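Note that one protein chain is taken out, while the other chains of the complex remain in position.
Right after this comes subunit A.
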Amino acid sequence: MAAGVATWLPFARAAAVGWLPLAKQNMPKPPVDKKTRSDEMLFVNVSGLRFQTWKNTLDRYPDTLLGSSEKEFFYNEDTQEYFFDRDPEMFRHILNFYRTGKLHYPRHECIQAFDEELAFFGIVPEIIGDCCMEEYRDRKKENQERLAEDTEAEMATDTPLPPNSTSRERLWRAFENPHTSTMALVFYYVTGFFIAVSVIANIVETVPCRPPKGSKKDLPCGEKYSLAFFCMDTACVLIFTFEYLMRLFAAPSRCKFMRSVMSVIDVVAIMPYYIGLVMPENEDVSGAFVTLRVFRVFRIFKFSRHSQGLRILGYTLKSCASELGFLLFSLTMAIIIFATVMFYAEKGTKGTNFTSIPAAFWYTIVTMTTLGYGDMVPNTIAGKIFGSICSLSGVLVIALPVPVIVSNFSRIYHQNQRADKMRAQQKVRLARIRLAKKGTTNAFLQYKEDGGLQICDGDSTAVCLKNRSSFEHQHHHLLHCLEKTTNHEFTDEMTYSEMCMTESVGYRTSRSTSLSSQQGVSTSCCPRRAKRRAIRLANSTVSVSRGSVQELDTLQVQKSSAGPQSRSSLNARTEELKLNCEDRDFTAAIISIPTPPANTPDESLPSSPAIPGILRNSRSSTYTHETVKISSL
């Protein structure tokens, strides 16, 4: 809970006077606050720099070092001050957190030093205010990445393999990190060399060589030295195939490996060769075969395993895909518009190149990008006019937005990242708030379960209760007053949904008697509900669903001695509390849940998770004086 709220707690408690006329039951006694009321000033000496603050200021956050009794460990009797041997500059920020409720991150400080100080003083970094949160997160992530990189680099090169790794693991490691062993390095360079050789061979075999003797036509070298090129190609493909098969064998997850981009590139690079081998020397098919050889150029992509830069480029393009797609889309729109216009403008001309709209696309693209090959030119006046408009707008469409779009890319990219970050932070923030809320609600339920609602002397309070701060005591007292005012108790979601579920189970309609106690509690509100709850509490879930319910209307007054006996088996701790506390002020009848003969509450009840929740409430209610619960079946 935001601790600045602690200052308002006395006000909220005072305002509870407004509930008094409405309350059906008496208000519980407030917790005894033994601490002195007057505010005192504390001295905190941090490495020689003296800070002074009110004790109340530090008490605002009782779960930190300075707010709890942990600071007593640092108390110096001689100088009557708390001495901390820490960084005084950082302490300033920490003390400001107590004062203002917001933790700020000093931008000039090292993030790790700051984190360490926070950890020492018991402050969670999540409460850094919005103003500084983004900076803090960024710096922290940067730091972590840098550390991760360092450790990764270390690990990759220096860490020896575990001694009992299989040859498969070693092979995979050799492929992924060629620097680990000499063999891997050799293999790495050999494959790199052969990729280069293969690419150069592809290029060179198309260069025209001097024709052989007796022929005038120029031949491409590929055909002149076809055997040599074929041998080179075979060698390269053999190496690539071998490499691919080795990788496939060594991969820890073969399916994942086969789906990865690099393996697809590998396959595409070597496929044409094998298909060429398999295919017969047919004239028709060889045309298609020639096309396949184009795919050999993909071998150049195999270099991306050897080059970090290529990989980063590919990744960047992939991440900017949506912006590029948008650019393409808008260009397509412009092209279609102008191509249509040009086609219809040039339609009448005889012998025109603009034979169709798709044919006009080529003209539009060439004109808009200001290439102007001149293979297609308009002849009509209208065509020339629209052609000039096309080229002018081409300058605007392509040349102008390109820098804008480029800067937009980087801006949108960073903005998206920030928006995602903020959304994630918001989600985290909301989750934290919800958790804190749940924490406070659960705290109160836990408090009830621990028997905190009893009035006990100081010595006999359970240890868990003693550790709670006075703020918590008072806050729980306030919530307890609200319960008394409305005559309903707080439960958690689980037990509530359990109760709703049992109500939907078929129940036997039976005569319902309403009983009223001396307090005048109206029972007409939910006799049926009370009945079903009684069923639930007394039986196990199984018997409820079977509907084995007896009709009982009994009114039993439980004295303090009788109470624990029926519930003693359930919780020894509360029993001990009960025995210790003496003032029991029974002014109203307390009804215990009547038990059908099938089960008794003394038996160990089924330990389904829902029941203890409900039992907890009923238990606490039997222990609090002046609670009336009517059960009638």
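The rule is short, and it goes like this: a contact is a pair of C-beta atoms (placed from the backbone, for glycine too) under 8 Å apart; a residue touches a chain by one contact, two chains touch by 3 or more; residues count from 1.
Keep this in mind: contacts and distances are computed from a predicted model.
*Asks:* Choose one: "Origin recognition complex subunit 2", "Electron transfer flavoprotein subunit beta", "Kv channel-interacting protein 1b isoform X2" or "AP complex subunit sigma". The correct choice is the protein name in UniProt for the chain not shown.
*Replies:* Missing chain, per its UniProt entry: "Kv channel-interacting protein 1b isoform X2".
*Asks:* From the listed residues A:17, A:228 or A:317, report the one that touches the chain absent from this view.
*Replies:* Considering the complete complex, A:17 is the one touching the chain left out.
*Asks:* For the chain left off this view, which of A:330, A:349 or A:426 is in contact with it?
*Replies:* Selected residue, touching the omitted chain: A:330.
*Asks:* Looking at the whole complex, which of A:54, A:230, A:244 or A:344 touches the chain that is not displayed?
*Replies:* Once the missing chain is taken into account, the touching residue is A:54.
*Asks:* Hey, which of A:294, A:371, A:396 or A:430 is the one touching the hidden chain?
*Replies:* The one listed residue touching the chain not shown is A:396.
*Asks:* Touching residues of subunit A against the unshown chain: what are they?
*Replies:* Residues touching the hidden chain, for subunit A, are 1-2, 4-5, 7-24, 26-27, 29-30, 33, 37-39, 54, 56, 99-100, 326, 329-330, 333-334, 393, 396-397, 401, 404, 437, 440-441, 474-475, 478-479, 482-483, 485-486, 488-493, 495-496, 499-500, 520, 522, 524-526, 529-530, 533, 614, 617.
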